[in-house]
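First the structure, in the form of structure tokens, and then the observations on it.
Omission of a single protein chain aside, the complex is shown with its protein chains in their original locations.
We call the chains A and B, going by the order they appear; numbering starts again at 1 in every chain.
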Amino acid sequence: MADPMKIRAQMKGDTADIRVLMSHAMETGQRKDNAGNTVPAHYIQSITVDVGGKRVLQGQTGPAISRNPVFGFKVKGAKAGDKVVINWVDNKGDKRTDEATIG
Amino acid sequence: MDAFRRTLLKGAGATGAIAAALAAGVLKPSQVLAAEINRAAFEAKDIAGALKGIGASGAAESKDVVIRAPDIAENGAVVPVDVASNIPNTISLAVLVDKNPFPLTSAFDFANGAVPEMALRVKMGQTSLVEVVAKTADGKFYIAKKEVKVTVGGCGG
Partner (left out) sequence: MKQRLGMLIAATALATAFAAHAQPAPKKAAPKAPAKSAITAEFEKFREVLEEDNPAELFEARGEEIWKTRKGPDGASMAQCDLGLGPGVVKGAYVRMPRWFADVGQVMDAERRVVHCMVKYLGYKEEDIRKQPFSNEQRTPDHVSVVTYVAAQSRGMKIAAPQKHPKEIETYQIGKEIFAYRAGPYDFSCATCHGADGMRIRTQDLPNLRKPDQAVRAYQGWPGYRMTGGFMLTQQWRMNDCFRQQRFPEPNYLSDSVTALLAYMTVTANGQVYKGPGIKR
């Protein structure tokens, strides 16, 4: 199973600053391994973020997002203590959901 | 979820089609997300095709779409790109790299207080324009471009 995400969520004024690190190979399908075999495409395809029970962000990603993706974004009107739930699904159907609390 | 009605991400009419397919029992709910992926846009091999795929052909150039990226990237495997729109009612942002084999890297929809601003890291195979498209709630598209030079390409990994 995929490693947990690292989520940091901090209020700055009236806006929550949220950063997330995801553990994922983000294989393009064009790379060859040491043995010369093409490594199949394997990448996160969709991302959702809920804050305080509301969907604030949804994204779609292709293999050109760097390996071990990092995303940063901001949510106005969120407050300390709100729960942040981030989910990703990749092109093979693997998925992962992690949570953090806004500090 | 209604907040995401008019997003970049769904192919035209996809939502209706999926609802119908679900009702007819053709699709399992678990397939819905995958089915919603805007494949046409992500599989387009040139910038024109990718822009068309997200409905943004003919987007107006705007200085209010802001791109922060290095003039010269240390490593094409990890190019930090921060994008933002100062255009009121921006609901989506898409990030494209002209010269990549598949120019569309990602697209994001914002709602419920999310600021139209995104920090991400992309792979770039070679020196290219990075293009960012903003979509507003009234269905208009705006675009900005910035060149990023790449000396060590990043499409191997």
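FYI, contacts are C-beta pairs under 8 Å (C-beta built on N, C-alpha and C of every residue); 3 or more make two chains touch, one makes a residue touch a chain.
Just so we're clear, the structure is a prediction, and the values are computed from it rather than from any experiment.
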Candidate in contact with the missing chain, chosen from A:V70, A:V85 or A:A100: A:V70
Where the missing chain touches chain B, by residue: 70-75, 77-78, 80, 82, 121, 126-127, 149-154, 156-157
Chain not shown, touching residues in chain A: 3-4, 6, 19, 21, 23, 25-26, 31, 33-34, 39, 66-68, 70, 72
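Here, only the chains that are shown with their structure count from here on.
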Averaged-CA centre spacing for the pair chain B and chain A, given as whole angstrom: 15
Touch list for chain B against partner chain A, complex: 1, 3-4, 7, 9, 30, 33-34, 36-38, 42, 77-79, 82, 97, 100-102, 104-115, 117-124, 154-157
Complex contacts: residues of chain A adjacent to chain B: 15, 19, 28, 30-31, 45-46, 49, 51, 54-67, 69-78, 89, 91, 93
